[in-house]
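In this view, the complex is presented without one of its protein chains, the others remaining in place.
Here is chain A:
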Amino acid sequence: MPQSADPIIQIENMHKWFEDFHVLRDINLNVTEGERIVIAGPSGSGKSTLIRCINRLEAHDQGRIVIDGIELTENLKRIDEVRREVGMVFQDFNLFPHMSVLENCTLALIHVRGMAQAEAEETAMGYLERVRIPEQADKFPGQLSGGQQQRVAIARSLCMNPKIMLFDEPTSALDPEMIREVLDVMTDLAGSGMTMLCVTHEMGFAREVADRMIFMDEGEIIEIAPPETFFTNPQSERTKAFLSQIIG
């Protein structure tokens, strides 16, 4: 794995607690620009919390997180800078139900980037085409299927032209027949050179696009390996046990 001098994500000795519960323990991770990382692990292992720390939806308690040269601290201005560079896709889509698909996509362009409405709509339509859903632009989220909503959510994040995309179990809330369409969009995106961190249970997707697999359990990173090694020759007993459960 090529590790260039300046990783775009740098996490050093990071810890986090929920009240007394030690949810992330001594996390160390460097991610290079353009790298695609899939994080797997049993539920409650801290995978989601880890990527939520990267755009500070959760605040870490100890250690350092540096995103593209900006260290995440209490400083609100820096948090906003980081959030402008990091897109996030959620398990439950979290589209804004009172706005049309197009308005969902142009909102941040207009209000955060200060773009004019016409230009924002043009940009948004471009990304809606990229996720193959431009014909739904004037509908409201409630009128779309889960798979369509998740693709809109991806387009909404991409509109801000982020350097990093975080995916928090993007297909877990979907009916089985809709998972494919979302994974296809994510695979396209991976091909375009986007830096991606995906928490997912879709091991086929992981095998296909991941540069590195990360396995987490009980708040710790247990194993980091390229997918071929990870799936065929896992080193840790916990990884082996996990893989045997999900692949069977």
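Methods note: a contact is a pair of C-beta atoms (placed from the backbone, for glycine too) under 8 Å apart; a residue touches a chain by one contact, two chains touch by 3 or more; residues count from 1.
Note that in this section contacts and distances are computed from a predicted model.
Per its UniProt record, the hidden chain corresponds to "Polar amino acid ABC transporter inner membrane subunit" from the list "Polar amino acid ABC transporter inner membrane subunit", "Cbb3-type cytochrome c oxidase subunit I", "3-isopropylmalate dehydratase large subunit" or "Phosphoribosylformylglycinamidine synthase subunit PurQ". Checked against the hidden chain, the listed residues A:D80, A:E135, A:D175 or A:E228 yield one contact partner: A:D80.
Here one chain is not drawn; of A:D6, A:D92 or A:E177, the residue touching it is A:D92. Annotation: of A:R156, A:R212 or A:R238, A:R156 touches the absent chain (contact as defined above). On the side of chain A, the interface with the absent chain consists of residues 55, 57, 80, 83-84, 86-88, 90, 92, 94-98, 100, 107-108, 111-112, 140, 142-143, 153, 156-157, 160, using the contact rule stated above.
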